[in-house]
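Just dropping this structure here.
Shown here: the complex without one of its protein chains, the others still in place.
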Amino acid sequence: MSERQIQLEVLRYNPETDSEPRYQTYSVPCMNEWVVLDALNYVKDNLDPTLSYRWSCHMAVCGSCGMMINGEPKLACKAFIHEYTDQVRVEPMANFPIERDLVTSVEDFIAKLACVKPYLIPKSDQPVSAGAFQQSPAELKKFKQYTLCINCMLCYAACPQYGLVPEFLGPAAISMAHRYNQDSRDGGRDQRQEVIASDEGVWECSFVGACSEVCPKHVDPAGALQQVKVASTLDWYKEHLMPWMKK
Amino acid sequence: MAKSNKPIFWGLFAAGGTVTAFVTPALALVTLIAAMRYSPDMFTYDAIHVFAAHWLGKLVIFGIILLSLWHAAHRTRVTVHDFGVRADSLVAIVVYALAGIGTLLTLVYLLRI
Partner (left out) sequence: MNKPYVRPLSKTSWFLTQPRYKRYMLREVTCLFIFAYTFLLIWGLKRLSEGPDAFQGFLNALHSPWSVLFNLAVLIAAVYHSTTWFNVTPQAMPIQRGEEFVPGNIIIGAHYAVWAVVSLIILIIGIRGM
């Protein structure tokens, strides 16, 4: 197993003592098969126990370790050391306020996710005795890719429109709304449209496409948002030009 | 949160983006060849007049110009915002007015042919 000395440049911020963030460089002996998260863990265990960052599963499932690695939104557990030179810069996710070191405030995203009602809203109440809601494989496939979202927020770190207009609902929240709108068992689209078809909803998106490029789970939020725009536009024309078609 | 009225313009933007993607490169190539005056036999008044005088030709020309204008107008609005100008309402009025005037002129000239 080969070992390589990596200069890990980490953006640090201590709210108790710092007025603004600063870089601190650690020299880390990295094994070739390590990921950046392993290097951070090495720092925490051996060089500097004060370094703060979030992580949990180490296998791209929990979505906790999102950060900017050489300026690119990445999961630290999925960023292999062998893909980088000897100099690696690690910063907290862009577009989010820094809480401490690599830890960002995620309240804004959580609130946005909640407001699109990301859960099944059945068309009608059905007693348990009526059995399960049936769904065909084709109906499942229609939205399946969106269920792979792990709420890691890398798409928000990649989205310049979210950075520029923080009110924007953003890629993951709208994709999640779209996921339930596309679900054959769901009847909550009208409720979600009130939120996602607003100016701060899907209409802040200008299809930069960065969200889909950085998604570690290969979800396509950019595609979802364009589909929401198409559907919302058809809604608008139906509502205003053909009012007799309404519902 | 109220539903946005952006769909009016976005619908035209999307339809226009598709139309202009199909036709504008070829049109620009035609006018480029005209600008280089490749051959005097090209672009005779009669040939183009015949096309523009037919009602179907008029409809095609009107459709292409209308959608190109509204596509470009809406994207210009977004682009100006992307360059950091935050006077969105003013920008919207200017670009949509330009597209509106262009649409009106096209209609007038087509009816005169």
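To keep things simple, chains are lettered A and B as they appear, and every chain counts its residues starting from 1.
As a working rule, contacts are C-beta pairs under 8 Å (C-beta built on N, C-alpha and C of every residue); 3 or more make two chains touch, one makes a residue touch a chain.
Note that the structure is a prediction, hence the values are computed from the model and not measured.
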Residues on chain A facing the left-out chain by the touch rule are 13, 15-16, 18, 20-21, 71, 94-95, 97-99, 105, 137-138, 141-142, 160, 163-164, 206-210, 212-213, 220, 222-223, 226-227, 229-230
The missing chain sits against chain B at residues 17-18, 20-37, 42-52, 61, 65, 68-69, 71-73, 75-76, 78-79, 82-84, 86, 98, 102, 105-106, 109-110, 112-113
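Here, only the chains that are shown with their structure count from here on.
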Interchain centroid distance [CA atoms averaged], chain A/chain B, Å
37
Partner chain B, residues of chain A touching it in the complex:
193-195, 197-201, 203, 206, 229-230, 232-233, 235-237
Show which residues of chain B lie in contact with chain A when the two form their complex.
1-8, 10-11, 14, 78, 82
